[in-house]
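This view holds just a subset of the chains, kept in their places.
Note that the chains take the letters A, B and C in the order they are written out, and that residue 1 is the start of every chain.
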Amino acid sequence: MSAAAAVFRRELLLAARRPAEWAQPLVFYAIVALLFPLGIEAHDPALKVFAPAVVWVGALLAALLGVERIFRGDLDDGTLEQLLLADAPAPLLVAAKLAAHWLITALPLVVAAPVLGIALGLEPLAVKVLTLSLLLGTPTLMFTGGFAAALTVGAQRAGILLPILVLPLMTPAVIFGGGAVRAAAAGLPFDAPLYFLGALTALTVTLLPFAAAGALRNAIE
Amino acid sequence: MSLPSLQVRNLAVARGDRNVVEALDFSVAAGEILHIRGRNGAGKTSLLEVLCGLRQPAAGSLEGQPDAEHRHWLGHKNALNPTLSPDENLRFWCALGGHADVDVGPALLRVGLKAQRHRPCGSLSTGQRRRAALARLLALPRPWWFLDEPLAGLDHAGIELLAELLDAHGRSGGAALVTSHQPLPAAVAGVRSLELRA
Amino acid sequence: MWTWFHQLASPPTFYRFADVLAPWLFGFAVLLIGVGVYGGLFLAPADYQQGDAFRIIYIHVPAAALSLSIYTLMAVAGGIALIWRMKLAEVAVVSAAPVGASFTALALITGMLWGKPTWGAYWVWDARLTSELVLLFLYAGIIGLNQAYSDPRAGARACAWLALVGLINVPIVHFSVTWWNSLHQGASILSVEGIRNPKISGDMLWPLLVSLGGFYLFFGAVWLRRMQNEVLWRERNARWAQAMVVA
């Protein structure tokens, strides 16, 4: 357990070296949200229809783009070997690392979601559901992203393989998350998709670290 | 401390589609330093990785393999995060090994990194980084050392330092498996040599 | 002249020079902004169309003008840093960025507040507004890039490149109102034509110009102070810097 705490603290220390780090997903998010409306006329009613999708896809992309490097540096400098040789279950260490990443890069997104929702013209209830759905769903994004990063870190020119692996895995989260917000906006019951989202997160957070640790062991051989 | 010795019988190590090491038999006991030699590509690194548990053997048996809390692995790579300082890197490794409260100052002093202690590792020279990696062996005492070319990048004084460390380690009942193309300094007592032929 | 310039570029000389200059700049800035704001809020007549809402102009226009000027200055300093490898120019680039980002954010916020009563919306996707937002992101990129490097000199030079390339956005912001049809006010004040025959009444204009001058001086003071801090941090191992801190 203390080994996992050490890994967790190290990630936070690295993030603290760059105080701007936690703000970056937010900036990125804002840019993505800005880019979409650029494609259409201002005040198009379509904007509102798309709002849940824009927010969720933005979260997905932020998770996707940040997750790539999670294990790359550790593989390059040899830390990964040491982690897998450590006197602690590797899946636990992987989970600690991903949890720290979630805290640094995804939690700010959740906190900022209300602002974005209001800016995109969602009603108060829908904004609440949006925030809740992101809180429930971003761990899934982070852990699937981490799993895919583990799979590709060993491949010499993994190239763009990562997003392709990850997108199908992440799609369910986007469907349920976006679905809940849309339902809330339309005044329909929205608890079922939220339950699904919660179940998905529980599943991925407990199981994927094992798969990721296996993939990492494979990467260093 | 008294360790069970590491027993290797009829070991084979595979890389790609062929065995690079075959039918290897030897044992290492407490107090011994095993110097693994062989020409480029002979399989020294691969063998060491198998012995310390990073890689599965292709055949043969391994007995008395030390578990995680009893071994140190120092590979070609130093396992130093370039953003963190030697001090921070070292404290992380101690915490990972379950000793979050170790004072890493003496170890860094010993390897000659007093002035570099708080600089990011990315700004250290090759030899300085190697020294920071060596400090791990000092900060967290463990009986089994697996060292892959520890002399690489070290200057004369660095090699002498390593010799002292190895010697003291052996005398206090530890064991070490060391690959190196240069001979180990004569100051190290209890060295046995294993030549890999491929 | 050249030798003077060279001497000034040495960190300790600069530090002392800035120590003398910054308080003066700061004092005049406070004075001008005070006068300008007083003139703008109490002396200038209400606008016949917008009523009192127009008074935000005394913040909006200086902030917007500075957001562009600071970026231009950064690019110039960046060019100097890259060509002559001058340490002080590197410092100038990275210390201006957060200030520029703040003024850009201020221009955006005041513009949005002003947009609600005049255009009926906080935000529209038009060229001026969008390119100003892009400017904010460029500033953010420079701040982030600087922090991403652990070697401050390498980081500063990377920032200098980005400042140079991003400079293309500055004319886009400035001329966007002429190049595309826009809801936003055309260039009526901040242009040659605007200075020859102003389109707003003198009562409204003079406080604006005074507060504009005040903002520029304020930026100058803040910039010098930030550069001093950065220089001191970078030279923290040098004897002069240690003496400075102890003193």
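Please note the rule applied: a contact is a pair of C-beta atoms (placed from the backbone, for glycine too) under 8 Å apart; a residue touches a chain by one contact, two chains touch by 3 or more.
What you see is a predicted model; the values in this text were computed from it and never measured.
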Copies of each displayed chain within the entire complex, written as a formula: A x2, B x2, C x1
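As a convention for this text, only the chains that are shown with their structure count from here on.
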Geometric centre: closest chain by C-alpha means: A
Whole-Å gap separating chain A and chain B, where each centre is the average of the chain's CA atoms: 38
Intercentroid distance (Cα basis), chain C paired with chain B, Å: 55
Chain C residues counted as touching two or more neighbouring chains: 150
Per-residue overlap in chain B, given as positions that touch at least 2 other chains: 82-83
Touching residues (chain side chain C, partner chain A) in the complex: 121, 123-126, 130, 133, 137, 140, 143-144, 147-148, 150
Chain B-touching residues of chain C, taken from the complex the two chains share: 150-151
Residues of chain A that touch chain B when the two form their complex: 2-3, 5-7, 9-10, 13-14, 17, 73-74, 76-79, 81-88, 220-221
